[in-house]
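Let's look at chain A:
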Amino acid sequence: MPEILEYLKRGYITPEELFEIIPKPSEERLRARPVAIPECPQEIPCAPCREVCPTGAISMLTPNDIPIVDYEKCVGCSLCVQICPGLAFFMVHYVGDKARITMPHELLPVPKRGDEVVLLNRVGEPVGKGKVTLIIPREKSMGDTAVVTVEVPIELAWEVRAIRVPGGDDDD
Partner candidate 1 sequence: MTEDPREKIIICRCNDVTLKEIEDLIDGGIIDIEEIKRLLRVGMGPCQGRTCLPLVIGILARKTGQKPDEIPLPATRVPVRPVMMGVLAGEMGDDDEE
Partner candidate 2 sequence: MPTRELPKKSEITIIGGGIVGVTIAHELAKRGEEVTVIEKRFIGSGSTFRCGTGIRQQFNDEANVQVMKRSVELWKKYSEEYGFPFQQTGYLFLLYDDDEVETFKRNIAIQNKFGVPTRLITPEEAKEIVPLLDISEVVAASWNPTDGKASPFHSTAKFALHAEEFGAKLVEYTEVKDFIIENGEIKGLKTSRGTIKTGIVVNATNAWAKLTNAMAGIRTKIPIEPYKHQAVITQPIKKGSVKPMVISFRYGHAYLTQTAHGGIIGGVGYEEGPTYDLNPTYEFLREVSYYFTKIIPALRELLILRTWAGYYAKTPDSNPAIGKIEELSDYYIAAGFSGHGFMMAPAVAEMVADLITKGRTDLPAWWYDPYRFERGELRGKALQMG
Partner candidate 3 sequence: MRITEHPVLQFRRGRKVTIYFEGQPIEAYEGETIAMALHAAGIRVLSHSGEKHRPRGLFCAIGKCSSCLVKVNGIPNVRSCITLVEDGMRIDMQRGKETLPRTVKPPEWGDAPRYKADVVVIGGGPAGLMAAIHAADAGARVILIDEQPKLGGQLVKQTHKFFGKREQFAGVRGVEIARILTEEVKKREKIQVFTETSAVGIFQDGDEKLVVGVRKNRELLEFAGKTLVVATGAMEKMIPFENNDLPGIYGAGAIQTLMNTYGVKPGDRILIVGAGNVGLILAYQLIQAGVEVKAIVEAMPKVGGYFVHAAKVRRLGIPILTRHTILRAEGKERVEKAVVAQLDENWGPIPGTEKVFEVDTIALAVGLRPSIELLHQAGCQIKYVRELGGHVALRDERMETTVQGIFVAGDSAGIEEATTAMLEGKIAGIAAALKAGVASPKWLKEIEKAQHDLEEFRSGPFGKHVIEGIKKALLPAGGDSNA
């Protein structure tokens, strides 16, 4: 039996594991403008990200290949984040000593711009607080999924992948 990949045992992938599969954008690129990061390491039959990308930045020979983003072509429009059925696309943008993480959000409540939210890592642990800088509500989203951008300390850029909004059911 082939070795079972660690991320399949755990159900999440570490940044180190991810960057063995896809290249990590350069610091320079991360500072230039938001860049799309697919956390989609498994070959599954799915292609909408490639199909919506306005600049053809996502390469994927067949729908069963994993998406690879050409970071230079990526304009940071977030359409892939909006459409991705697996909610596996994120955008990262370094701004000063902060990073802005753009992520899909399909839970209630949907935060408002300026709200402070709890930052969650890939296993749902709170790792700090951050401010919402942008919201694309569901109605305006290409893929019927609200997209939230939060500003986080730069060292958490590759940790934060979800938020908890105060006032939600599981607010603590």
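Candidate selection criterion: all candidates are chains of the complex that A comes from, given by their letters.
One rule holds for everything that comes next: a residue touches a chain if its C-beta (ideal position, glycine included) is under 8 Å from a C-beta of that chain, and two chains touch if they have at least 3 such contacts; residues count from 1.
Every value quoted in this text rests on a predicted model; they were computed, and no experiment measured them.
S.K.: Given the candidates 1, 2 or 3, which is the one that touches chain A in this complex?
M.R.: Here chain A touches candidate 3.
S.K.: Give every residue of chain A touching candidate 3 within the complex, in rising order.
M.R.: It is residues 4-5, 7-13, 39-48, 51-52, 62-64, 83-88, 106-108, 110, 120-125, 142-145, 161-162, 169-170 of chain A that touch candidate 3.
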